[in-house]
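Apart from one protein chain that is not included, each protein chain of the complex appears where it belongs.
Letters are used for the chains, namely A, B and C, taken in the order the chains are written, and counting of residues starts over at 1 for each.
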Amino acid sequence: MLNSYLLLSASLFCIGLYGALSKKNAVIVLLSIELMLNAANVNIIAFSKYGINPSLTGHVFSLFSMTVAAAEVAVGIAILIMLYRNRGISDVTKMDVLKK
Amino acid sequence: MDTRLFAADLLDMLPELTLFIAIIIISLLDLFWPKNASKKGIGVLTLIALIVSAGFLIYQRIHLDGVISLLNDSYLVYHYGILFKLIVLLGVSLIVMMSFGAIRDKDIPHIGEYYVLLMPAALGAMIMASSADIITLFIGLELLSISSYILVALRKHHTKSNEAAFKYIVLGSIASAFILYGMSFLYGMGGSTNLFQIGATLQSLESSFHPMIYVSFFLLLVGFGFKLAAAPFHTWAPEVYSAAPTPVVSFLAVISKAAMLIFMFMFLPVYFVPLDPVQNLTIYSDVVLTLHVVAAISMIVGNIVALMQKNVKRLLAFSSIANAGYFLVVLSTDRPGELVYYLVAYLLMTIGIFAVVTALENSAEHQDISIFSGLYFTAPVTAVMTVILLLSLAGIPLTMGFLGKFFILLGVIQVKTYWLAAIMIVSSVISFYYYFRIIRLMFMRSHSEHTTIKVPVTTMIVIAICVVATIFFAFFPQYMLSFIEWT
Amino acid sequence: MDFTISTYAWIIPLFPFVSFLILLVLGRQMKGIASTISIFAMLLATVSALLLLGETLKNEAQSYTSSVFNWLDIGDFSISFGYEVNNVNVLMLVIVTVVSLLVNVFSKGYMADDERMTVFYSYISLFTFSMLMLVISDNILQLYIFWELVGLCSFLLIGFWYQKKEAKAAAKKAFIVTRIGDIGLFIAVILLFWYMPEHMLSFTAIHNAFETNAHGFSDGMVTLVALLIFVGAVGKSGQFPLHTWLPDAMEGPTPISALIHAATMVAAGVFLVAKTYDIFLASETALLIVGTVGAFTALFAALIAIAQNDIKRILAYSTVSQLGYMMLALGLGTMAAYSAAMLHLFTHAFFKALLFLGAGSIIYALHHEQNILKMGGIGKSMKVTTWTFAIGTLALAGIFPLSGFWSKDAILAQAYEHQPVFFAAALIGVFLTAFYMSRLFFLVFTGDNRSGHTPKESPWVMTLPLIILAVLAVCAGWVAIPGIGTFNEWLVGETMEEKIHWSILIISNVVALLGIGLGYKMFRNKTASSLHEQSGNGLQTVLARKFYIDELYDLIVVKPVRGLGAFLQLWDEFIVGGLVKGSITTTRQIGKMGMRLQSGQMQVYALISVIGMLILLLIFAGRRLI
Partner (left out) sequence: MSGQFIFFMLFSVTAIGGAIMMLNMERIMYMIASAAVTFLSLAGIYVLLHAEFLAFVQILIYAGAITILMIFGIVLTKHEEKREEPKRRFYHISLFAGVVGLFAVFYYVINQSAFPAVTREIAQDQTKEIGLLIYSQYVIPFELVSILLTIALIGAIIIAKREGK
């Protein structure tokens, strides 16, 4: 049973990664990253039931990681809003003024 | 084996507690700070908090006997941890001092928050040095990362800076996701969040788990390499370095790197998993080999691409990528003493050179390498000190930079990794060239950019501290080495 | 222990260092007196060095070592920062201080118009300091440190006129080529560190360990270490195949060429081999390689010198060739040859510095004209320069009784006794040296003035050093007149049985005179037109002009020799030059690739990381699992 959960999480991680690296819309990129973090949480919770030495620690771990994810996305959106206000873009492929 | 924290234990956490309380108090003070008063007061308070915290650390070190372990071995107070924390505090203090003269209102509208934010970042790094628990490590890392995302974004009216901040947070979050995913595997196989227990359990696992152990390492490596700015995970660094405020850049270059080194220093022992008892082969040996390869790529890419740069901060970004390579080398030879020495050397020369850059770019209003031209004729003292810092970065003898690299090389040759030693020597030879380019620029009279340069007093003090220490600890490394080796 | 100056030898390098600091910090305000400060500091250093010499002459040969402080103490080993005073070191101290003093004085005139004079003097002071520290280092790590610093100064000074494209290119080349040598030396230092008993790196310890055979090295390792040290020496002393940077280094100011690229720094390679001679003595192979490289370099650099027209480049190749002589002598592996090498180092420093400064005086008078074909007839108007230059030429050619004669003879005699092949090479070298120097001399000082300038004798600050050096170039060799001089015993500390090879004394003189004579015949009193025709169509001129003798020589001796020289120059340009260019191109390519990664697209950045991770994973984990 554990394998199924792990595979679910692996698929979510890879889909999230694909989204983060292929979508042009900055908000969706952030959302895809949330998906990757969520996949890690699925992993952790699955391990806390089926892993070696199951315990509630995993729950605590994923609780923390959810909080962190929320904080990260809040800052990310704030930066995006600032960037949009100054440059008027939200397309990540157009963010290339720094290339050399 | 107690899993609770008692009031008495708080004494062992005084340095961190100091910062914790300072963050709360100073950020509240910042809210009620008089509108027209200078925000430098916040900076001074921050500096005081950092120094008090460092004072507690030194006190703690003097009275330290062995290892203090709290909360079921998840929080450790030990010699090298204290050294790392002192380095972090030293670095942040220098950066705060540098900022007094360097940060201008038109650049950063929220100077008070700027100073406040440096503290949680330092706190995150300090916690990582003490933590043997992956949850605490992760939270410490994120505290550091999120603070630095905000720090990079503080230059609000600067579109390049906005863009760099967004790139930094997106890439940084992806790196965090990789780290978290890798940690989840470690947690699953180790059955605990405590690194010692994970290490013990991993060793007893049967060989079918080995692939997963490898994968957990490589997942961590992505995040680790990213935040250390080691190639091929370095690509963000030139952009963020060139766009962020210079004191923040020196923060990223020094403190973030130091924190990541602590992070990996904690994780590496987990991988002492025997593969083949006959050949004395462990997963650790593969891990080390991987680190060596990453180190080699970083040194080559960093030093060579730096040759092509015209923007000072991009040049220094690549130089810091190359330095990430040197750090990886010493990390993989498992010599904490040398790591600390080179870390201090790197801290001094990097913060010193960024202090110079911040004064020059504020005066010239651009970052082209030509800001250095004719410096010797407009500001001779600054120029001479810059030369010393650059010589140290290049690893010319009689500077800390040379001794640091010399120690690293001794270690590499001792473990008979000659190819890595060769790459290290050759690539640092290449680095001479771009550092000398800057030096030569400074002694060109005709092309002088500035008529006069005003280096703010605090910036000058920072530069002077860095230069004097760089020279002093090269001539008398004994003082530092005996402190590092103190038992 | 009585009061001895040896104990205070560490003061000598401090004079130039203090002058460096003063010039560096207060430089801008004191532009006028920068030279005075530097000269005064060097004067003090020279006097102290001479006092020290006086003391060592009185005493029996003994060495004084002192560690100033323990520099590094890690675990079970310690490296001290100290100094050593023995006769070899004192000899070097005297050479460096005297030449440096005279060059300082000379530069006051030569660099008078340069607006960055302060920078120039601060570089010179820093160089002299580093060189003196290198000389008195008591351990090889410390020596390495100053070895790097002198290299750094050399690099900065070659590129001193950064506006000149050639100067920049030359600095770059010197940088890359000498670096190869430095890496060799550095690896040798680290190997010595790991394998020496108790990680001792002091020269005394190396000496003791290798003399008593109590070192922890295998035979192969000894050879390796010796050769790595030699690689360092090859780079610094411009030996084949790393010699190519030295002629290019002539793009620097001429006084610098005299000081760094003729008399002192380039001799550091020879000095290094001499300091670690015990290691070389322990390996036959290493000695043979040292000697062969030296002999080959001596010969082929002399050949190339014939084909050159730039006065400084001729002198530069001559330097390479003379350093080759020293290496040749060291390769013979006897203590007598060792002291012959040091003697030649000693005399060469003076007459080569003299020649370079003389060349500087000419170049100064001719408004930076360096091509000898465009000089001529200077002898009439620049008497002091001419006479001193003549003395230098004769000394370099090895004419009795000037200093070069005695030192070269000592090397020839030793080569004759131990390695006939080297002897033959050295003898041909003597002929070639005499020839290219007389060519230089007669083209420059006799005949028509082809420069288009009216030369004036240089001011006294420039001629005075020339006169002093000329005196030294005459006398310096007398310390080692076979049978009379006591140089050998003083240097090595043991009495040696000396055979005086009268035949060699005579042969070498005759050969040298032959070379000069040939040069005289061919290049005396050239007019602009005769030079032009000579380089034109050969056979017709022979018949028309009826200069049978001249042209016959030209055809059967000079042309082939010059052809060979030109051929060997191809090595410089294509092999070493190609190597330098190749390494630059490769780095540039990698750099461009690295730059191309910076596309500004963050998603690309992330993908690079992920794919990089996957590749590493597949390589390092995959090999265990598949």
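By our rule, a residue touches a chain if its C-beta (ideal position, glycine included) is under 8 Å from a C-beta of that chain, and two chains touch if they have at least 3 such contacts.
As the structure is a prediction and not an experimental result, all values here were calculated from the model.
Just so you know, the chain we are not showing touches A, B, C across the whole complex. Touch with the chain omitted from the figure is made, among B:97, B:143 or B:220, by B:143.
The chain that is not drawn here is touched, among residues B:124, B:225, B:302 or B:411, by B:124.
Counting over the whole complex, subunit B has residues 3-5, 20, 23-24, 27, 71-72, 74-75, 109-110, 113, 116-117, 120, 123-124, 127, 131, 133, 135-136, 138-140, 142-143, 146-147, 149-150, 153-154, 156-157, 188-189, 206, 208-209, 211-212, 214-215 touching the chain that is not drawn. Listed by residue number, the positions of subunit C touching the unshown chain are 603-604, 607, 610-611, 614, 617.
Against the chain not displayed here, subunit A makes contact via residues 1-8, 10-19, 21-28, 30-32, 34-35, 38, 41-42, 45-46, 48-52, 54-57, 59-60, 62-64, 66-75, 77-82, 84-85, 90, 93.
The rule we apply is simple: only the chains that are shown with their structure count from here on.
Counting C-beta pairs in contact across B-C and across A-C shows that the higher total falls to B-C. Centroids built from CA atoms put subunit B at 25 Å from subunit A. Inter-chain centre distance (subunit A to subunit C, centres taken as mean C-alpha positions): 64 Å. In subunit B, the residues that touch at least two other chains are 167, 170, 174, 238-239.
Among the residues of subunit A, those in touch with two or more other chains are 17, 20, 29, 92, 95, 97-100.
Residue ranges on subunit A touching subunit C, taken from their complex, read 17, 20-22, 29, 92-93, 95-100.
Residues of subunit C that touch subunit A in their complex: 595, 598-603, 606-607, 610. Contact residues of subunit B toward subunit C in the complex are 167, 170-171, 174-175, 210-211, 214-215, 218-219, 221-222, 225-226, 232-233, 235-236, 238-239, 275, 286, 289-290, 293-294, 300-301, 304-305, 307-308, 337, 376-377, 380-381, 384, 396-398, 402-403, 407, 409-410, 413-414, 421, 425-426, 429-430, 432-433, 436, 439-440, 443-446, 475-478, 481-482, 485.
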